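Heads up, one of the protein chains got dropped from this complex, but the rest are sitting where they should.
And now, chain A:
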Amino acid sequence: MENNIFELQYALDTFYFLVCGALVMWMAAGFAMLEAGLVRSKNTTEILTKNVALFAIACTMYLVCGYQIMYGGGYFLSGITEVDSAAVLADFAAREDGFQGGSIYSGASDFFFQVVFVATAMSIVSGAVAERMKLWAFLAFAVVMTAVIYPMEGAWTWGGASVFGMYSLGDDFGFKDFAGSGIVHMAGAAAALAGVILLGARKGKYGPNGEIRAIPGANLPMATLGTFILWMGWFGFNGGSVLKLGDIGNAHAVAVVFMNTNAAAAGGLLGALVLAYILFRKADLTMALNGALAGLVAITASPDTPTPFVATIIGLIGGAIVVLSILTLDKMKIDDPVGAISVHGVVGLYGLLVVPVTADGTTFGGQLMGAATIFVWVFAASFITWMVLKVIMGLRVTEEEEYEGVDLSECGMEAYPEFTNK
């Protein structure tokens, strides 16, 4: 009888993991729609191609070696393809109380849940370098990012490995990043920042006398849909990161995480909307959308500890930060068409640093150490990778191709061939 209940708990926790993974997978659709909405229509096909291809590359490279580097699941997942029922039941029985303690679930479900996070990190890059980067240079970078760069820093954090044998973020510094404000979001933004610095701004974005020109996105309904899809997917992103559903304590923790994640997104949207209105006297929709995502990124580092009201405030501040960050990056001539570096990088850092306010056992210094480790590694490794790609194949399309739109030069097809006005 007890074994039957253990089997059920294994099934429940595995199922919960798979459903959350599927929700995170759906965030790829959110990123694709958000990015397609915020670029000009002449670059739509190419940004969509990047989004579908990077997802496939992330899934493949993480399967080949990424998961092995991060968690030791074997190259080509050789270590997780079979389950030994008797051994699983023995693991349950060996506990003092079989139902409490860490989750015991299928290794294959763990891979599925982890792999969609890799794709999320890579999705962040595509928006920042949109409208001017060569498709194949981007995809080549995606291979390195998802096979090595992300799994390395993932191993140092969630994987529990020491950083090149020097120190351990978890044991030595009490670093906490619950679902990846830093590990996923800031990491993606760091890779994006390195790419944008080497790539340069879109032509016409900055005038010769320092003026900043707006390049409006083509389809704000699509950007809004993308934001809502990301918001929904985030429940899997944070909710799944509890890792276990199958007892009262953990089931409640999952519910709290859902609640706080939603509260922070709402707070972020309001923070950005109101601040944008105060600054520009216009209700800037794109800022409000970035604000919701900023709230989500901010709460991701510790969605299980704040009260719902504090989660709202954490999101609200994140939303305000993202507006100021977007304006500041523009002044620095760092051209990011969708605001990815601000949303995921700047607010990701803020999310890590605000953890000690609500989470016991974490320190500001420890969080800073974790953030610095992730940023330095991802930025440096990405910068070198982008440099190599720049020398080998070039990162940027020609000026004429950029004017015509990368849809034609890279994909040979337009997103809306029946519209004649560009």
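Here is the rule we go by: a residue touches a chain if its C-beta (ideal position, glycine included) is under 8 Å from a C-beta of that chain, and two chains touch if they have at least 3 such contacts; residues count from 1.
Throughout what follows, contacts and distances are computed from a predicted model.
**Q** Just by its UniProt name, which of "Paired small multidrug resistance pump", "ABC transporter ATP-binding protein", "Xylose transport system permease protein XylH" or "P-II family nitrogen regulator" is the chain not shown in this complex?
**A** The missing chain's protein name, per its UniProt entry, is "P-II family nitrogen regulator".
**Q** Looking at the whole complex, which of A:153, A:177, A:330 or A:402 touches the chain that is not displayed?
**A** Considering the complete complex, A:330 is the one touching the chain left out.
**Q** Based on the whole complex, identify which of A:280, A:309 or A:364 touches the chain you can't see.
**A** Looking across A:280, A:309 or A:364, the contact with the absent chain belongs to A:280.
**Q** Can you tell me which of A:212, A:255, A:384 or A:413 touches the chain that was removed from the display?
**A** Checking the options A:212, A:255, A:384 or A:413, the one contacting the hidden chain is A:212.
**Q** Considering the entire assembly, which residues of chain A contact the chain that has been omitted?
**A** With respect to the unshown chain, the touching residues of chain A are 212-216, 276, 279-280, 282, 284, 286-287, 323, 326-327, 330, 339.
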